[in-house]
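Quick one: structure below, then a few questions.
Apart from one protein chain that is not included, each protein chain of the complex appears where it belongs.
Up next is chain A:
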Amino acid sequence: MNEALRTERRFRPAEAKLTAKSSRWRNQLSLQSMVWPGLAFLLVFSYVPMYGVLIAFKEYDLFEGVIGSPWVGFVHFREFFNDPNFLNVLRNTLAINLLGLVLGFPAPILFALFLNEISSKRFKSFVQTVSYLPHFVSWVIFGGLMLTVLSPSNGALNGLLLQLHLIDEPINFMAKTNLFWFIMVGMEMLKGIGWGAIIYIAAIAGVDQEMYEAAKIDGANRFQKIRYVTMPAIMGTVVIMLIFAISSILNTGFEQVMVMQNALNLDVSETIDTYVYKVGLSEMRYSYSTAVGLAKSVVALVLLFGANYVSRKISDSSLF
């Protein structure tokens, strides 16, 4: 067989062989020329900043650049750990993100399950359409709307509570340090619940209807159908989404916090991200703020491994 092929090839006109080869070569060249600009782009805009993280271990000098600046080791990290803001900033970052994960992650799943139980098609699609809406509004505007609702002078929430005689005088919600984290998480849930549910709604729609019929014949009621048919069917999607949520932990909330932060709640609203922004770009302490950002990434990595360990212990599934 091989022999035959080789013989055939030998008898092919040399020219045809050459054009076939050169056209394959030309094709490859076109394909490579499509992809290379993308790689060059990522090299500049993603890999160069990653390399720039080195300045966390240096004393960055504008004129010397990343390479020329002198090494200083862990000086900036030590400075951060001794910074009076350190514990506060770390606590706020962990609190907002972990609360957001614990309360915010199950919300779209529950929403999808409950929405699926609505029998009226029109009401269902109306609820769905409305629930996507906040996702398309910027954090500035969504935050602005929330500030309006929560305002002590003419906010609707204070108006309602006063009307119901639950309070005697308006509450300045954004100055209440014990409420701030919950307001953050509540906003995030309201903004993301519908959009986050899309994927679960699709997963639920993909469940084989015969399974429900079979469960019904076995005498399952509604909750048992959810528990034993729907839940297992969407579990795969849930796990994947959880992986995504955990791998971006500590990265959410920057834009949101920037909008809601004010002088009265600074104690509970300053997170690592906002701190890096202020110290890095406003005070121009480049090396120090890069070290702070890097410390955050390390904490996130520890959390990721911790979550992985726990998930492996209590269930079979783990990320790696």
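Rule of thumb we're sticking to: a residue touches a chain if its C-beta (ideal position, glycine included) is under 8 Å from a C-beta of that chain, and two chains touch if they have at least 3 such contacts; residues count from 1.
Simple rule for what comes next: contacts and distances are computed from a predicted model.
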Completion exercise
Choosing from "Amidohydrolase family protein", "Carbohydrate ABC transporter permease", "Acyl-CoA dehydrogenase" or "Act minimal PKS ketosynthase (KS/KS alpha)", the absent chain's UniProt record names it "Carbohydrate ABC transporter permease"
Fill in the blank from the handout: Which of A:Leu99, A:Leu161 or A:Leu190 touches the missing chain? It is A:Leu190
Problem - Among A:Val53, A:Leu161 or A:Leu264, residue touching the chain not depicted - result: A:Val53
Practice task
Just name the one of A:Leu90, A:Ala215, A:Leu294 or A:Ala307 that touches the chain not displayed here.
Solution key: A:Leu294
Handout entry: Contacts of chain A with the absent chain, listed as residue ranges
Key = 26-28, 30-35, 37-39, 41-42, 44-53, 55, 60, 65-66, 111, 114-115, 117-119, 123, 126-127, 129-134, 136-141, 143-149, 153-154, 156, 159, 190, 193-195, 198-199, 202, 221-222, 237, 247, 254-255, 258-259, 261-262, 276-277, 280-281, 286, 289-290, 293-294, 297
